[in-house]
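What follows is a set of notes on a single structure, which appears directly below.
Removed from the display is one protein chain of the complex; every other protein chain stays in position.
Chain lettering (A, B and C) follows the sequence in which the chains are written, and residue indices restart at 1 in each chain.
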Amino acid sequence: MDFDLNDEQRLLKESVDRLILDQYQFQQRKQYMAEPAGYSAAMWDRFAEQGLLGLPFPEAAGGFGGGPIETMIVAEAFGRGLVVEPYFATVVLGGGLLRRAADPAVLAALGPQIVAGKLKLAFAHIERHSRYDLANVSTSAKKDGSGYVLNGAKSVAMHGDSADKLLVTARMSGGQMDRGGIGLFIVDATAAGVARQGYPTQDGLRAAEVVLTNARAELLRDNALPAIEHAVDEAIAALCAEAVGAMQSMQDLTLEYLKTRKQFGRAIGSFQVLQHRSVDMLVALEGARSMAMFAAVMAAEENPIERRRAISAAKSQIGRSGKHIGQEAIQLHGGIGMTLEYSVGHYFKRMTMIDALYGDADHHLTALAGLGGLFGAAA
Amino acid sequence: MDFDLNDEQRLLKESVDRLILDQYQFQQRKQYMAEPAGYSAAMWDRFAEQGLLGLPFPEAAGGFGGGPIETMIVAEAFGRGLVVEPYFATVVLGGGLLRRAADPAVLAALGPQIVAGKLKLAFAHIERHSRYDLANVSTSAKKDGSGYVLNGAKSVAMHGDSADKLLVTARMSGGQMDRGGIGLFIVDATAAGVARQGYPTQDGLRAAEVVLTNARAELLRDNALPAIEHAVDEAIAALCAEAVGAMQSMQDLTLEYLKTRKQFGRAIGSFQVLQHRSVDMLVALEGARSMAMFAAVMAAEENPIERRRAISAAKSQIGRSGKHIGQEAIQLHGGIGMTLEYSVGHYFKRMTMIDALYGDADHHLTALAGLGGLFGAAA
Amino acid sequence: MDLNFTEEEIAFRDEVRAFFRSAIPDSIRAKVAEGEGLTRDDMIQSQRILNKYGYCTPNWPVAWGGKDWTPVQVYLYQDEMQLANVPSPIAFNVSMVGPVIAQFGSEEMKKRFLPATANADIFWCQGFSEPGSGSDLASLRTRAERKGDKYVVNGQKIWTTLAQYGEWIFCLVRTNTEAKQQEGISFLLIDMKTPGITVRPIITIDGGREVNEVFFDNVEVPVENLVGQENKGWDYAKFLLGNERTGIARVGNSKAKVARIKELAAIEQSGGRPLIQDPKFREKLAAIEIELKALEMTQLRVVADERKLEKGRQNPASSILKLKGSVIQQQLTELVMEVVGPYAMPYQREFDGRNEPVVGPEYATEAAPMYFNYRKVSIYGGSNEIQRNIIAKAILGL
Partner (left out) sequence: MDLNFTEEEIAFRDEVRAFFRSAIPDSIRAKVAEGEGLTRDDMIQSQRILNKYGYCTPNWPVAWGGKDWTPVQVYLYQDEMQLANVPSPIAFNVSMVGPVIAQFGSEEMKKRFLPATANADIFWCQGFSEPGSGSDLASLRTRAERKGDKYVVNGQKIWTTLAQYGEWIFCLVRTNTEAKQQEGISFLLIDMKTPGITVRPIITIDGGREVNEVFFDNVEVPVENLVGQENKGWDYAKFLLGNERTGIARVGNSKAKVARIKELAAIEQSGGRPLIQDPKFREKLAAIEIELKALEMTQLRVVADERKLEKGRQNPASSILKLKGSVIQQQLTELVMEVVGPYAMPYQREFDGRNEPVVGPEYATEAAPMYFNYRKVSIYGGSNEIQRNIIAKAILGL
């Protein structure tokens, strides 16, 4: 057992940390968000140059063969920078779905385009009443010649507005909530029958509503749910790491504030109550960091029960720690923490959205309880 | 709306408070517990003299016609005194079962004996796997001539060892968990076929295991569950008030300790962290007090849904407040709070047992949620 | 002890209930129910209706439009107003500056301001907080120097709610820099149109423009705008803040929110059934309902005690109401977030003034902004940390 990064990982970490430090200060980020796409095209190219877009792809797909630890390193830094580019949508989740569900040939064809920054993806899955359930799919897929046509409406597809291709879940057979019969399809975002409405999300990222009306689609995999679940679990592990970056920033900002802000003639950090509450924030942060590492290690696990237990445990911890740290960070800042001009609220909002992505803390607690918990009765 | 006590209630409160202050100091209580029965026979007579044993009985049964408010006044004082006499078992719960379930003639016959301190009761209901469920009864009742014979085993019958008569639930028809078919019986505690094992409970009161082997019994009521539930709801309201008395004492003891105990050269009550934690104890206490009042008001409600909602809400609040206050009281005292020689731990233990009596905080939260909560969707 | 309302009290409740639900336009009440922001016109329209029928300023002296209601009646009035999703009258007018003027102002000042304040002919805002003085309000530094029959005001206020609507502002200013902090403060009424006043909005994390900075640059204020005596402003401010704390429990609002959550959870699905049928969701809601019921009962106890208090004295238990009330309000916003699930994510305030269709159910649009915005309720009006300090000292004697 060894928590140290190897040399390559250390280099990766240094370069990503440097990138965020140099290029992703709060004011710079504001400028990126003001660009037409809602993020910086130049930054996207920069990611490509630094090899970040190819990180988790196998070499056969033009990538660098990185695993969950490498993704964790990048995600944590991006969490500190509150990165708005569609890295999660395209590389982590989109790329993961391709790796887990598509034929190697498809991956080999699309991978290099992603790596080069030429292809962006989005996962269009959520429906009006599906909430956090990956098996709840009513969008229909019908065979049509060599391909399929899809009909249905998808909600809150992260970065769906700037994506070139959409990865879409649609039902090929079975009832709306059956685990079997769900296909994963790929659709050109600009194809006939694909209507998109893009909008910002609460955390300053982007998403889209997608309406599919006889939209032509290519099937990546039928009975795709297990593969989708694995890709989503890996994506959740990345979200956990991103959340840790955001929490660390909130903790740092709060401590800095407590040390400098004066009330009643002394730094407010000298008040014992605020000291103890900062300590509780730290405890929540360290618990989250530990569980994000656990998630990274378990994300590649092939046994779906063991993997889901770990991922649900981690996501639940992250959600709770994040809410605690976020709310306390605002409270300890007082009014200034509520303002858009100050960064802590932006971390709080991103943290809140991360909780709502792919299942909140309580959703995953229920899931873990359903799977029998973490420590066996026969330990 | 009026929170003031009327003149009679004020007199009652003054006399009970005085009794506790004069006769129920911590060291006195220790002596009462050392008596053979585990409580003071003299104190029981004193209760009779002061009219406390007849408080909730109608005049026709030799009582004084008091209601839930009067019981609340007594119970809160008894909570402060940590009274060990079987008042709850005999007067509140036993008396309540007689009032709710027995014929007026039976009540008129037994009531005066209770009022005079000559008859003690206990409710023998709990079975090995019934937990907090009043409908879960497997002890059997079979008709036998003019009466019944009972067979079964009952656990943790509060003050069952000193009771003269036992009020016993037994099944006359239906399956183990059916609401229908449950009879309430009265059994002579010394009758043939009644075996009792008495023991102390964690809080210094007494209870008994009761094994019934063809024990002869008299039926008080068939299909008795609704009446039993009402009596238990009234008893829970009294427990809530008793708990408030115990919590108030823990709060008082803790504040006193914080003001006198010195560490690092100053009273520990001057540390801001301990101040804020005392405030959170107070908030928990006031919430509990409010809900105990709510329970007292609603205990007489005939609509079982409205009544159960209120009682479950109150018992849940009491359980949570009590755990919070008890744990904090010990923690803020440090080591001294852990010792048997000091009173705060005794309140903590009584509070813990009250939570386990007739459903703990989570049990009643589930019950309330099942009943749709407190505030209607059409408010 | 009888915790049921009397027949008279029930009759009163029915009367105000009927009034609130008929007299105030549904369109305004619907906005309150969903947590949408009210326009300035909404606020003024609603307040003028209340004022017309004598339901605007019950806590004021009877001579100035107040009511001789019992504490229970006042409670029922507030509770029913909130349950009906009627906007509370502008707090700065009715709960803050109005009572201060009525208590401490001259007869002339009362005549000049009170009727206009009650009828929202003046829209007031509050100039208390400053950048350097948050919880430590008495450290404020905005100066008012007496020059002849004027004060010249220089300094900056912050967190001034709705200053963009404000026609007048009541300010704490320092009139004596030599005295001890609390003793050099005065309470001044300032016309916002006076030259030298600049208002700069502060956008909050929910995207709302609710608070502002207000800058004073040699602003000349006639001395007759001083409330009460010079250098006694801190006393008036304490009187005002005490009034603020009772209302802040907002039990009626929270009860209305609980009811709304139950309605919405019957629409939203989870695992193929309405969310309201999910036992865990029900328990989470029930846990808050218990806290809310306890708060309501505690508030009633405080209300009942008011009869026994000297007029104008504050029961320190009102700090408990603020503390619990704020936490419950915040928890309910979290529960609304949970009800709408992924539909909390779209940020739709961007659409204001545009014509894009609503994403997801209409009621989801304010879920996240309200959650973000409500973090303020444990910060403003004396943060919950300050409330705990107050309780520790005033009630517990620590």
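What we mean here is this: a residue touches a chain if its C-beta (ideal position, glycine included) is under 8 Å from a C-beta of that chain, and two chains touch if they have at least 3 such contacts.
Nothing here was measured: the structure is a model prediction, and the numbers come from that model.
Contacts of the undisplayed chain with the visible chains, over the whole complex, involve A, B, C.
Of the listed residues B:Asn6, B:Ser173, B:Gln197 or B:Thr213, the one in contact with the hidden chain in the full complex is B:Gln197.
From the set B:Leu11, B:Ala192 or B:Met338, the residue in touch with the chain omitted from the display is B:Met338, counting the whole complex. Residue-wise, the contact with the chain that is not shown comes from A:Ser316, picked out of A:Ser40, A:Ser162 or A:Ser316. What chain A contributes to its contact with the hidden chain is residues 1-6, 9, 69, 255, 258-259, 269-270, 272, 274-276, 278-280, 282-283, 286-291, 293-294, 297, 313, 316-317, 365-366, 368-370, 372-379. Residues of chain B that touch the chain left out of the display are 126, 128-129, 131-133, 136, 155-156, 176-177, 197, 199-202, 204, 207, 209, 262-264, 273-274, 327, 330-331, 334-335, 337-341, 345-346, 348-349, 352-353, 356, 360, 362, 366. Across the interface with the omitted chain, chain C contributes residues 279-280, 283.
Methods note: only the chains that are shown with their structure count from here on.
Computed centre separation for the pair chain A/chain B is 52 angstrom, with centres defined by C-alpha atoms. Averaging Cα coordinates per chain places chain B and chain C 42 Å apart. We define each chain's centre as the mean of its Cα atoms; on that basis chain A and chain C are separated by 38 Å.
Counting partner chains per residue, chain C has residues 385, 388 touching two or more of them.
With touch defined as above, residues shared between interfaces to two or more other chains in chain B number as follows: 272, 275-276.
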